[in-house]
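Note that one protein chain of the assembly has been removed; the remaining protein chains are unaltered in position.
And now, subunit A:
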Amino acid sequence: MQQKVIEIIAEIKEEPGLLQTLSGASDLTLDAALDSLQIINFILRVEDEFNIEVDFDTFDLEHLKSVDRFSAYVAGLAV
């Protein structure tokens, strides 16, 4: 899942180079530099890709602190 999440970030940012530079530890807003609109489009893509629905009550800004944390959140929803 981690790799797919990075692929979606690179797609949203239109920066293929991110496939090499991002890792599980990368922060989505600092390292990947997703702005607020890009985060929205990222979430929409993730919901489509993994057939899940992000929910305000369970989603937290902490989940954007790393690709790994975000992937774990998505994996939890997909259970």
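Following the convention adopted for this analysis, contacts are C-beta pairs under 8 Å (C-beta built on N, C-alpha and C of every residue); 3 or more make two chains touch, one makes a residue touch a chain; residues count from 1.
One rule holds for everything that comes next: contacts and distances are computed from a predicted model.
Of "UDP-glucuronosyltransferase", "Molybdopterin-dependent oxidoreductase", "Lrp/AsnC family transcriptional regulator" or "Ectoine/hydroxyectoine ABC transporter permease subunit EhuC", only "UDP-glucuronosyltransferase" is the UniProt protein name of the chain excluded from the display. Listed by residue number, the positions of subunit A touching the unshown chain are 35-37, 39-41, 43-44, 47, 54-56, 59-61.
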